[in-house]
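Just one protein chain is left out here, and the rest sit where they should.
A and B label the chains in the order they appear, each numbered from 1.
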Amino acid sequence: MASLKKSHASSGSSHSKAAKFKRYLPLYLMFLPGAIYLLINNYIPMAGIIVAFKKYNARLGIWKSPFCGLANFEFLFASSDAWTITRNTLLYNQAFIVLNTVVGIIFAIFICDTFNKKLKKIYQSAILFPYLMSAVILGYIVYAFLSQSTGIVNNSILSALGKDAVNWYAEPKYWPFILIFVNTWKGVGYGCLIYISTINGIDPSLYEAASLDGATKWQQIKNITLPFLKPTVITLTLMSVGRIFYSDFGLFYQVPRDSGLLYSATNVIDTYVYRGLMKSGNVGMSAAAGFYQSIIGFIIVLTANGIVRKVSKENAMF
Amino acid sequence: MKEKPFSKYQILANAVMIIWTLAIILPFILLFMSSITDENTLVANGYSFFPKKFSLASYSYIIKSGGQILKAYGVSIGVTVVGTLLNVLLSALMAYPLSVKNLPGRNVMMFFVFFTMLFNGGIVPSYIMWTGTFHIKDTIFAQLLPNFLLSAWNVMMIRTYFTTSIPDGLYEAAEIDGASQFTIFWKIVLPLGKPILVTMGTFAGLAYWNDWTNGLYYIVKNTGLYNVQNLLNQMVQNIQFLTQSSNSNVTAAASTIPATGIQMAIAFVAILPIMLIFPSFQKYYAKGIALGAVKG
Partner (left out) sequence: MKRKMLAAFLAATMVGGLLVGCGNSGDTSGSSKSSSGTTSTASASGEADASVTKTELGEYTEENPYHLVFAFVEFYEQDDAARTAVQDALNEYMIPKYHIEVEFLPLQYAEYQQTIQLMISGGDELDVMPIYYSNASSWIAMNGIVDMNQYMDTPEGQAIKDVLGEANATVGSMNGILFGFPAQKESVELGGLTMRADICDELGIAEEYGLELNQDEYTGKVYDWSVATEIFKKVKEAHPEMTPLYLQGSASPMRRLAFFDELADQFGVLDWEADHDSTTVVNEFETDTYKEAVTQLAEWFDAGYIYPDALTDTQGSAVMMKAGNTFSYMSAIKPGYLVEAKASTGTDCYAMYFGQDVEGGYSTTNVSFYDTGIATNSADPEMAFKFISALYTDPEVMNLWQNGIQDVNYKVLDDGTAYYVDGEDASNFKYHQNTGWFMGNQFNTYVWNDGSKDANYWDKLQHHNDWAQYSPAYGFMWDSSEYSTQITALQNALNTYRPALETGSVGVAGVEETLQKLNDALYAAGLQTVMDAKQEQLDKWLDENGGATETPQSNLDTIAAAKEAN
């Protein structure tokens, strides 16, 4: 609000409204095609959220189905699992956000600074490859390492060290580490590539000037690279925070191979909903779960954005 | 930036990245080795980097039963190329106004975009709209239009890049020179934004390439429009049914299918084109046009 007022003043009150409109019209026109797509693809179907509050009847359709209050939401809170799945979802997502940011930035800086062009190319390609692997295949690969009877870890590594084989798929205590590692393995490339492109956008003369001044590598990173990455980090984090009640279904379902004994460490909201509804396919209840995940994320992200706005206004999203 | 090749920092950075690269490549090698391991060896001894017995049965099964596979590659490639180009263009067009700090109503526009990342109405209303109003069912548009043409996430990332990496003064200088906003967009914003546009384009392309949901929901009768993922998914599921079903109505065909190895082979077939193409994209990740060139 304040920023708008200021800009209003700075753009000069001598401009008439018409002139201002004419100046900005092309910008609104550029915004338009994407906005129309979002309106069609996202906003129109959003009306379907109302199903979360209804007893869905396919022949009456979304609008005419009778309301049923909050009945569709009950299953999310009714059982003792509600606490476990909420805790797991939140903790894992926090760990993922922090690790993907920190590791992503470190790798991005390393890659950008790599002297050898060929190696640079290899790192940059490799880091994206895990993105191509579907969760099912990822599940098989992890199983190749952790299987009880034929797994590489039990048969080659632990036996060589003279240690007993571990029944990985029955011991929940290992899984927070396994899942966090697998998620980093798979997901770090995304942020990393974005950081690389941001670093590539930094004016090289800044570094040249700094090294002429005798700045160490660490000082250059601290004073040039990181400040440049800050807006990107904030945007990425804010967006991830908005989805903090969602989780990568494949990671939590396929990778632990749906092993019941691991649920205390692997059950998240998405897997809980899937297991509960896959047999019946209840439209209203799945809509309710989605709405619950969205609204909590929405509240958290508004709060987070508010805090960012207080601390550094220019980096807030809106 | 001006270090010696063997400074301590260079050694550390390279050591870390080499270890990580190995951690990435090794599972892919394991995946490939499993796909050429004899099925019975694979089941009995598990996955191994050095299988005792090799077999190409998985690949010959894919070639034999996937007569459609070339066509599916065609659909995948076509949709990915067209979809990615449109996605990048739309995203950049949308991101640029959002990066103009003085634009009246910018916050509302930001919110409009951001909101779509949080809330969605689920598949049922989307399905009703796309099939009922737009009639895309069983057409090629089913692979192209829903969900992937524009992602709010990409728009936000591009917009952030524009705000941080393109100096404000540039726009004003251009405006004073009498350039229109469209000229600025074409001549300044797009070239300067190349690193992020290529990056986000890569992700948009991967999203198209990896997608099987549009085919699942919107392609029912005209299976000729299946993309590679749809076709391979269908193959995997048929095999799973044939070989795992406790229902005893299975025909002799099942005993000849290398059920486990084929999943690995299929995964490999699906990602191979990307693995081949991606490294050649690398050059675009390097700096776009040097900033100085535009300034001057």
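Rule of thumb we're sticking to: a contact is a pair of C-beta atoms (placed from the backbone, for glycine too) under 8 Å apart; a residue touches a chain by one contact, two chains touch by 3 or more.
Treat the numbers as computed from the prediction; the structure is a model and nothing was measured.
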Omitted chain - touching chains that are shown: A, B
Residue among A:56, A:145 or A:291 touching the omitted chain: A:56
Residue of A:135, A:166, A:277 or A:295 in touch with the missing chain, whole complex considered: A:277
Hidden partner chain, touching residue among B:12, B:26, B:44 or B:85: B:44
Candidates A:75, A:92, A:129 or A:185 - the one touching the absent chain: A:75
Positions on chain A contacted by the hidden chain, ascending: 1, 39, 43-48, 55-64, 71, 74-75, 78-81, 143, 147-150, 169-170, 257-261, 263, 267, 272-273, 275-277, 279-283, 285
Chain not shown, touching residues in chain B: 39-44, 65, 105, 107-108, 111-112, 115, 123-125, 127-129, 131-133, 137, 216-217, 220-221, 223-224, 233-234, 237-238, 240-256, 259-260
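The working rule: only the chains that are shown with their structure count from here on.
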Complex contacts: residues of chain B adjacent to chain A: 1-3, 5, 9-10, 13-14, 16-18, 20-21, 23-25, 27-28, 30-31, 34, 45-48, 90-91, 93-94, 96-98, 100-104, 106-114, 116-122, 124-126, 128-129, 145-147, 149-150, 152-153, 155-157, 160-161, 163-165, 180-182, 185, 192, 195-196, 198-200, 202-203, 206, 210, 236, 263-264, 267, 270-271, 274-275, 278-279, 282, 285-288, 290-292
Touching residues on chain A, where the partner in the complex is chain B: 1, 3-4, 7-8, 10-11, 20, 24, 26-28, 30-31, 33-35, 37-38, 40-49, 51, 62, 106-107, 109-111, 113-116, 119, 121-134, 136-137, 140-141, 143-144, 147, 149-152, 155, 185, 190, 193-194, 196-198, 200-205, 207-208, 211, 217, 228, 231-232, 235-236, 239, 242-243, 283, 286-287, 290-291, 294, 297-298, 301, 314, 317-318
